[in-house]
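Here the complex is missing a single protein chain, while all its other protein chains stay put.
After this line comes subunit A, so read on.
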Amino acid sequence: MAELSVPLHKIAHARAGDKDNRLNISLFPYDPAHWHMLAKQVTPERIREHFSRRKPTSITRHDLPVLGGFNIVLENALGGGVNSSLYLDAHGKCLSFHLLSMPILLSENCNV
């Protein structure tokens, strides 16, 4: 079957939050039918590669089928946290949309 590459942004929404030096990003597909596909494609390995410049020391993806989404946790990704980071975005708040730039392969009969 032909496949189509789209940014995650086309099919999901996200919000980032911080605690100390830890970044979390919630991720929800608009269409609940896409949940399994995201579970397959938005893997911790791909997240690590996508966020390599932030040098997270570990990545955990919590799968939340009842809430219809995922919680992605990147440890030590904020340059020390909001009170000591030298980053422009010390909270990492903008990074939800960095996640949403990740390319996702859709089957062509999938609704976007």
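Details
As a convention for this text, contacts are C-beta pairs under 8 Å (C-beta built on N, C-alpha and C of every residue); 3 or more make two chains touch, one makes a residue touch a chain; residues count from 1.
Quick note on the criterion: contacts and distances are computed from a predicted model.
Protein name for the hidden chain, per its UniProt entry and selected from "Acyclic terpene utilisation N-terminal domain-containing protein", "2-isopropylmalate synthase", "PadR family transcriptional regulator PadR" or "Germination protein YpeB": "Acyclic terpene utilisation N-terminal domain-containing protein". Where subunit A meets the chain that is not shown, the touching residues are 9, 13-15, 17-20, 22, 24, 26, 28, 30, 53, 60, 62, 64, 66-69, 71, 73, 80-84, 86-89, 94-95, 98, 101.
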